[in-house]
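Only a single protein chain was left out; the remaining protein chains are all shown in position.
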Amino acid sequence: MSEFTHFNNQGRAKMVDITDKQESHRSATAHSSITVNKSIYQGITSNQMKKGDVLAVAQVAGIMAAKQTSTLIPMCHPIPISGVDIQFEWLQLKEDHQLQIDVTVKTKGSTGVEMEALSAASVCALTVYDMCKALDKGMVIGQTYLSHKSGGKNGDFSRT
Amino acid sequence: MSEFTHFNNQGRAKMVDITDKQESHRSATAHSSITVNKSIYQGITSNQMKKGDVLAVAQVAGIMAAKQTSTLIPMCHPIPISGVDIQFEWLQLKEDHQLQIDVTVKTKGSTGVEMEALSAASVCALTVYDMCKALDKGMVIGQTYLSHKSGGKNGDFSRT
Amino acid sequence: MSEFTHFNNQGRAKMVDITDKQESHRSATAHSSITVNKSIYQGITSNQMKKGDVLAVAQVAGIMAAKQTSTLIPMCHPIPISGVDIQFEWLQLKEDHQLQIDVTVKTKGSTGVEMEALSAASVCALTVYDMCKALDKGMVIGQTYLSHKSGGKNGDFSRT
Amino acid sequence: MSEFTHFNNQGRAKMVDITDKQESHRSATAHSSITVNKSIYQGITSNQMKKGDVLAVAQVAGIMAAKQTSTLIPMCHPIPISGVDIQFEWLQLKEDHQLQIDVTVKTKGSTGVEMEALSAASVCALTVYDMCKALDKGMVIGQTYLSHKSGGKNGDFSRT
Amino acid sequence: MSEFTHFNNQGRAKMVDITDKQESHRSATAHSSITVNKSIYQGITSNQMKKGDVLAVAQVAGIMAAKQTSTLIPMCHPIPISGVDIQFEWLQLKEDHQLQIDVTVKTKGSTGVEMEALSAASVCALTVYDMCKALDKGMVIGQTYLSHKSGGKNGDFSRT
Partner (left out) sequence: MSEFTHFNNQGRAKMVDITDKQESHRSATAHSSITVNKSIYQGITSNQMKKGDVLAVAQVAGIMAAKQTSTLIPMCHPIPISGVDIQFEWLQLKEDHQLQIDVTVKTKGSTGVEMEALSAASVCALTVYDMCKALDKGMVIGQTYLSHKSGGKNGDFSRT
């Protein structure tokens, strides 16, 4: 039966030993989103024609956050990330607009990159919030979850 | 009219100049959550009697993340945080259980601590995900938003 | 007479004691540049119409580097930076093109922000190199220096 | 009566709220040491005439560690350190030699710099270990403690 | 004969070249301790029944410090740590109590993890100090040393 893996014989947190795990190609995709009002949406999208738009900053933040994951998440193993790609898409809601954020992280390593993808997606959304909060502090970051994962001995995962 | 504040005369991102803003007492509270299945809920809560439970780790991660906010969020000003408190509460859903995460950050500074509170809440939820993902990768981090904010010249904010 | 200030009575490096220095408004502007060939110049500038151009990434990198300065430069005091602005301009050389990078950093603190401005300018140039090096590894980062400085008891500095 | 201050009403760790504490001049001195064999002692001290001796590296490491303290120690407040000075002295033991490490950190802030001084002293000793471990892995880092502290409303402390 | 390995032909510090070293399974265990008075001992141990005790925080700090070692110790190689486990045990002294801290770090890499184990043990002890210093600033961190090491071409080490 599956069990918590992050506790030692004293019942205390530990970083799980992955020394014997095989290196393999691994990939994980995480999803987050942020809902903004029409005024912010127009500001961001009209700004896309300019040189340093909100999404460009958010994206750099997301990629850098993927590299900082093991510094942020205590029991996370440091992993040599081999690629990060972030995709944005706008979804029109009734009155508001929702920015869809999908982050794919890849590695050739001994453990998965789920946390790297989730952290990057979160920081991406947080950065959009930061850059638009002078206009509206009521923006909401939507559900954040793992969409897909492949590689590793536990096989693939796809959110249904 | 309100406008994007993070862009310079070249249309590029900048860190807003707050040199002339007065220092004042500021506080911000952010909310996040994570929904876990019954088995994980029982694992976490029965574990609370032990010495190093999941929530203790998540909480340390959240507090440390508050201090790392300006490293994570590109246009965020570095701020000398003067206090962080994280509160947890479990909510029973139909089949699942949802951990409520409420983070309050305080400072005496020239700009608000909304991003610090939001970042801490996100990293808190991400850490719970990390420590339970061996049991279920389908956990979902819920909506993340600013609940309250006080201090600063723009006045208070309360999510309605 | 002026003297090296970073050495203690044992002749070893120390972080200079600024406890008694007054806080004041301070500003520093630093200059750097990078010379690229025509093909890279066209790639960067035509790309400006797209959403995530080279300069947008370089600029975020520069701003984040300003905040990391005291982690990079051993004897540098940690300072609460209150604003960073980076300006780009292209200069046509005979065959090549030179990106002018001018970074202004502000603070209200007990020591100057010269190192923050210089570090940001350097990292900005390094990031352009990184993003274009697949096209040409022969790019050269130009002279990097302090252009202006104001505030503090030693008065202003302007490069002549 | 004195009590643990780092726990909230849920019995969980928090970063203590110092928003209302007055800024004052504060200073803390911490002591550590490392005992090395004669061969290492001679290597280090004869090396002092060269350009990049072991102690110079240890000292830079200690100063940089003082600045990283709030990133290392979870409940530590970020503080704008205003000065760091590290003093070394050799003590001859029967057969071995002991490097005395004394670090003084200063700030003008709302909380003390005891942890900054202690962290710097520890990292200083660890760095000496690192640079000499190819010669002997049996070196021992000695007792590490706070020697003096001044400033703040709780008054001064001197180790007797 | 063994020699200092961290100096280049100019007599200056360098990061030793390990490019040609074979990757192998490596493990290192380091020991530290902290002596606290009876009142603190009782506070910590009675608190163990609560949710976020002092040792839980210290442990997270130690694990995160292991991952930060190459950022703290200048000549240390960055290593992909594959596991960290920290064990605590209380020893009763005459009047005081001493917390024994034993940290084991593992990797599959080209160089050992002695520094990672030593750094984690030190930061663990420093964190206990931080969380109890409101009660007594006279606590002493005890001797810190390498207990065991295995793997690598130089063979095993056990402190006698």
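For reference, chains read A, B, C, D and E in written order, and residue numbers begin at 1 within each chain.
Just so it is clear, contacts are C-beta pairs under 8 Å (C-beta built on N, C-alpha and C of every residue); 3 or more make two chains touch, one makes a residue touch a chain.
Keep in mind that this is a model prediction, so the values were computed, not measured.
Asker: Kindly name the visible chains that come into contact with the excluded chain.
Answerer: Counted over the whole complex, the chain not pictured touches A, C, D, E.
Asker: Please pick, from A:T19, A:S82, A:Q98 or A:S147, the residue that touches the omitted chain in the full complex.
Answerer: Answering carefully, the residue with contact to the hidden chain is A:S82.
Asker: Which positions on chain C touch the chain that was left off?
Answerer: Chain C touches the missing chain through residues 2-7, 10-13, 43, 47, 50-52, 54, 56-57, 60-61, 64-65, 68, 71-76, 114-115, 118-119, 122-123, 125-127, 129-135, 137-146, 149, 157, 159.
Asker: If the hidden chain were put back, which residues of chain A would touch it?
Answerer: 25, 55-56, 59-60, 63-64, 66-68, 80-88, 106-108
Asker: In terms of residues, what is the contact footprint of the unshown chain on chain D?
Answerer: Its contact residues with the unshown chain are 48-49, 51-53, 55-57, 59-61, 64.
Keep in mind that, in the parts below, only the chains that are shown with their structure count from here on.
Asker: Suppose chain C is absent; how do the other chains partition by contact?
Answerer: Chain C out, touching clusters collapse to one piece.
Asker: On a C-alpha centroid basis, what's the spacing between chain D and chain E, in Å?
Answerer: Between these chains, centre-to-centre, one finds 15 Å.
Asker: For chain A versus chain C, what separation do you get between their C-alpha means, in angstrom?
Answerer: Averaging C-alpha atoms per chain gives centres 30 Å apart.
Asker: Report, in whole Å, the distance between the mean C-alpha point of chain A and the mean C-alpha point of chain D.
Answerer: About 37 Å, centre to centre.
Asker: If a residue has to touch 2 or more other chains to count, which residues of chain B qualify?
Answerer: In chain B, residues 10, 12-13, 51-52, 55-57, 59-61, 64, 68, 71, 74-75, 80 touch at least two other chains, as defined above.
Asker: Viewed as a graph of touching chains, is the assembly arranged as a line, ring, star, complete set, or other?
Answerer: other
Asker: Kindly provide every pair of chains that touch.
Answerer: The set of touching chain pairs is A-B, A-C, A-E, B-C, B-D, B-E, C-D, D-E.
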